[in-house]
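Just passing along the structure, written as structure tokens.
Let's look at chain A:
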Amino acid sequence: MNKFVRYFSKRSSWSLPYFIFLLLFVVLPLLLIVLYAFRDNQGHFTVDNFVKFVQQKEALNTFIYSVGIAIVTTLLCILFGYPAAYILSNSDFNKSKTTVMLFILPMWVNFLIRTLATVTLFDITGLPLGQGALMFGLTYDFLPFMIYPIYNTMMKIDKNLIEAAQDLGASRAKVFTKVIFPLSLPGVLSGVLMVFLPTISTFAISELLTMNDIQLFGSVIQTYIMQSDTMNYGAALSLIMLLIIGITSLFTGGDAENESPGLI
Partner candidate 1 sequence: MALAEKKKEPEGHIIDLRHVSKWFGEKQVLNDVNLYVRKGEFVTILGPSGCGKTTLLRILAGFHMATEGEILLEGKDIAQTPPYKRPMNTVFQRYALFPHLNVYDNVAFGLKLRKMDSKEMDAAVRKALKMVGMTDYEERDVNSLSGGQQQRVAIARAIVNKPQVLLLDEPLAALDLKMRKDMQLELKDMHKSLGITFIYVTHDQEEALTLSDTIVVMNEGVIQQIGTPTDIYNEPKNCFVADFIGESNILEGTMLEDCLVRFMDKEFTCVDTGFGKDEPVDVVLRPEDIYIMQRNEQAEQFHGTVQSCIFKGVHYEMIVLTPDGYEIMIQDYNSFEPGTDVSLIVKPADIHVMKKERLCNTIEATVVDSEHIEMLGEKFQILPTGIEAGTEVLAEVDFDKIDLTDYQEDGTADGEVRLIIYKGNHYHLTIATDEGPYLYVDTNDVWDDGDLVGINIKPEDIRLKVKGQRPYE
Partner candidate 2 sequence: MKVKIDKIIAKGYLWLLLLVLYTPILIIAIFSFTETKVLGNWTGFSLNLYKNIFAGDASGSMLSAIENTLIIAIIAAIVSTVLGSFSAIGIYNLKNRQRKAITFLNSIPMINPDIITGISLFLLFVWLGVSQGYVTVILAHISFCTPYVVLSVMPRLTGMNQNIYEAALDLGATPFQALTKVIIPEIKPGIVSGFILSFTLSIDDFAVSLFTKGNIGLETLSTYIYSDARKGGLTPELRALSTLVFVVVLALLLVINLRAERQAKREQERAAVLKIKK
């Protein structure tokens, strides 16, 4: 009796309800994915779902295609976003916080709306929807998510370091290559995480931008999961996606702290 009373009068016991909540609504659901992935319709243990994935070219191809799209999108975002972040953070070029805010703004607008906006663009110019539109749309959607972390990291670079480099004789180009670039890499990593992971798992965007023509891995999963007879297969595919995400996070030391886009 006494032990219980003493535990509950301690502040640390306040974490208990949340701990149970997390187990129930975070850990258990994830375990269920694993559970369903390894069962068949009758509930018996099987690895058929994974065999099906490898043998039936359909899902496998979509998977590889999606990964490819995600990589290309990420690279495009880095290509266009890195210079933007650099220019925004360099006081020689930009002193306006409003300009920065304009780049951050899209992040707060519902991504469906933003996707529809790109559809609009193609609509009005008469360009066809399809793979090109998909690439453009994805890059358009996720560009701010690459710019923001890189910008943030660059802003945090101690100005003294730049001055020290200049003091030791570095030209502007050298300051960039030797000081700013290396120190900006954590931001790039963060940006990669914030672009690659969502892109791999996206489904609505591809449907809208290609008129359901091209299916990404996410939409494949969605279709299978929602139907009760293919639920297990869908779970297996989800597990595969989780694996990729887990591996990516491990490699990049997934920094969850940077996930939420703060306000300037």
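As a convention for this text, contacts are C-beta pairs under 8 Å (C-beta built on N, C-alpha and C of every residue); 3 or more make two chains touch, one makes a residue touch a chain; residues count from 1.
For anyone wondering why these and not others, all candidates are chains of the complex that A comes from, given by their letters.
Bear in mind the structure is a predicted one, so any value in this text is a computation, not a measurement.
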Q | chain A: touching candidate in this complex (1 or 2) | A | 2
Q: Using the touch rule from the top, collect the residues of chain A that touch candidate 2 in their complex.
A: 10-19, 21-23, 25-30, 32-33, 36, 80, 83-84, 87-88, 90, 92-94, 97-99, 101-106, 108-114, 116-121, 123-124, 140, 143-144, 197-198, 200-204, 207-208, 212, 218, 221-222, 225, 231, 234-235, 238, 241-242, 245, 249, 254, 256-257, 259-260, 263-264
